[in-house]
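Data block below; observations after.
The complex appears here minus one protein chain, its other protein chains still in place.
And then chain A:
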(Lines give C-alpha, C1' and ligand atoms only; values in the text may rest on other atoms or scores of the structure.)
Protein backbone atom coordinates (compact mmCIF):
# COMPACT_ATOMS: atom_id res chain seq x y z
CA UNK A 1 0.00 0.00 0.00
CA UNK A 2 2.84 2.36 0.88
CA UNK A 3 4.44 1.50 -2.46
CA UNK A 4 1.23 2.41 -4.30
CA UNK A 5 1.10 5.75 -2.50
CA UNK A 6 4.75 6.50 -3.30
CA UNK A 7 4.33 5.69 -7.00
CA UNK A 8 1.15 7.77 -7.08
CA UNK A 9 3.05 10.64 -5.46
CA UNK A 10 5.80 10.36 -8.07
CA UNK A 11 3.18 10.43 -10.83
CA UNK A 12 1.42 13.44 -9.31
CA UNK A 13 4.63 15.42 -8.88
CA UNK A 14 5.55 14.73 -12.51
CA UNK A 15 2.03 15.69 -13.52
CA UNK A 16 2.37 19.02 -11.70
CA UNK A 17 5.79 19.56 -13.29
CA UNK A 18 4.41 19.05 -16.79
CA UNK A 19 1.32 21.11 -15.97
CA UNK A 20 3.64 23.97 -14.92
CA UNK A 21 5.52 23.65 -18.22
CA UNK A 22 2.31 23.52 -20.24
CA UNK A 23 0.76 26.46 -18.43
CA UNK A 24 3.63 28.74 -19.39
CA UNK A 25 2.37 28.47 -22.98
CA UNK A 26 -0.20 30.91 -24.29
CA UNK A 27 -2.77 28.46 -25.80
CA UNK A 28 -3.01 26.49 -22.56
CA UNK A 29 -3.37 29.59 -20.41
CA UNK A 30 -6.13 30.70 -22.75
CA UNK A 31 -7.76 27.28 -22.39
CA UNK A 32 -7.70 27.64 -18.59
CA UNK A 33 -9.03 31.19 -18.92
CA UNK A 34 -6.16 32.75 -16.96
CA UNK A 35 -4.01 35.75 -17.84
CA UNK A 36 -0.66 35.25 -19.49
CA UNK A 37 2.50 35.11 -17.36
CA UNK A 38 5.28 37.64 -17.57
CA UNK A 39 8.48 36.24 -19.13
CA UNK A 40 10.26 36.15 -15.76
CA UNK A 41 7.43 34.21 -14.16
CA UNK A 42 7.37 31.73 -17.02
CA UNK A 43 11.08 31.17 -16.54
CA UNK A 44 10.58 30.59 -12.81
CA UNK A 45 7.76 28.12 -13.51
CA UNK A 46 9.95 26.23 -15.95
CA UNK A 47 12.82 26.10 -13.48
CA UNK A 48 10.49 24.82 -10.78
CA UNK A 49 9.16 22.19 -13.19
CA UNK A 50 12.71 21.15 -14.04
CA UNK A 51 13.53 20.82 -10.35
CA UNK A 52 10.47 18.67 -9.77
CA UNK A 53 11.35 16.41 -12.73
CA UNK A 54 14.92 15.93 -11.54
CA UNK A 55 13.75 15.56 -7.94
CA UNK A 56 11.48 12.65 -8.82
CA UNK A 57 14.32 11.02 -10.76
CA UNK A 58 16.59 11.26 -7.69
CA UNK A 59 13.86 9.96 -5.37
CA UNK A 60 13.01 7.08 -7.75
CA UNK A 61 16.66 6.03 -8.01
CA UNK A 62 17.13 6.38 -4.23
CA UNK A 63 14.10 4.19 -3.57
CA UNK A 64 14.24 1.68 -6.42
CA UNK A 65 17.88 1.57 -7.40
CA UNK A 66 19.44 2.73 -10.67
CA UNK A 67 17.76 0.36 -13.12
CA UNK A 68 14.21 0.26 -11.77
CA UNK A 69 14.32 3.90 -10.65
CA UNK A 70 15.28 5.20 -14.07
CA UNK A 71 12.75 2.99 -15.87
CA UNK A 72 10.00 4.00 -13.46
CA UNK A 73 10.83 7.68 -13.88
CA UNK A 74 11.01 7.44 -17.68
CA UNK A 75 7.70 5.57 -17.90
CA UNK A 76 5.90 7.90 -15.49
CA UNK A 77 7.33 10.84 -17.42
CA UNK A 78 5.56 9.80 -20.63
CA UNK A 79 2.37 8.90 -18.87
CA UNK A 80 2.08 12.08 -16.82
CA UNK A 81 2.87 14.27 -19.84
CA UNK A 82 0.09 12.48 -21.75
CA UNK A 83 -2.25 13.01 -18.80
CA UNK A 84 -1.53 16.76 -18.87
CA UNK A 85 -2.25 16.86 -22.63
CA UNK A 86 -5.50 14.95 -22.29
CA UNK A 87 -6.71 17.07 -19.37
CA UNK A 88 -5.84 20.28 -21.20
CA UNK A 89 -7.73 18.91 -24.20
CA UNK A 90 -10.89 17.72 -22.46
CA UNK A 91 -11.14 19.42 -19.06
CA UNK A 92 -8.76 22.43 -19.00
CA UNK A 93 -10.71 23.99 -16.11
CA UNK A 94 -9.20 21.30 -13.83
CA UNK A 95 -5.86 23.07 -14.19
CA UNK A 96 -7.27 26.57 -13.75
CA UNK A 97 -6.39 26.66 -10.06
CA UNK A 98 -2.74 25.82 -10.75
CA UNK A 99 -2.71 28.35 -13.59
CA UNK A 100 -4.00 31.06 -11.20
CA UNK A 101 -1.48 30.06 -8.53
CA UNK A 102 1.26 30.51 -11.09
CA UNK A 103 0.30 34.19 -11.32
CA UNK A 104 1.94 34.67 -7.93
CA UNK A 105 5.25 34.07 -9.72
CA UNK A 106 4.74 37.43 -11.46
CA UNK A 107 7.12 39.51 -9.37
CA UNK A 108 5.62 42.95 -9.98
CA UNK A 109 2.00 41.90 -9.48
CA UNK A 110 1.20 42.99 -12.99
CA UNK A 111 -0.43 40.69 -15.45
CA UNK A 112 -1.11 40.99 -19.09
CA UNK A 113 -4.84 41.05 -19.59
CA UNK A 114 -6.07 38.40 -21.92
CA UNK A 115 -9.18 38.38 -23.97
CA UNK A 116 -10.36 34.87 -23.22
CA UNK A 117 -13.11 35.15 -25.79
CA UNK A 118 -10.49 35.42 -28.51
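Going forward, a residue touches a chain if its C-beta (ideal position, glycine included) is under 8 Å from a C-beta of that chain, and two chains touch if they have at least 3 such contacts; residues count from 1.
To be clear about the criterion, contacts and distances are computed from a predicted model.
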{"item": "Undepicted complex member, UniProt protein name, chosen from \"Hydrogenase maturation factor\", \"Metal-sulfur cluster biosynthetic enzyme\", \"Pyruvate dehydrogenase E1 component subunit alpha\" or \"Iron-regulated membrane protein\"", "value": "\"Iron-regulated membrane protein\""}
{"item": "Residue in contact with the excluded chain [from A:9, A:79 or A:101]", "value": "A:79"}
{"item": "Those residues of chain A which, in the complete complex, touch the missing chain", "value": "3, 7, 18, 21-22, 25, 27-28, 65, 67-68, 71-72, 74-79, 81-82, 84-86, 88-90"}
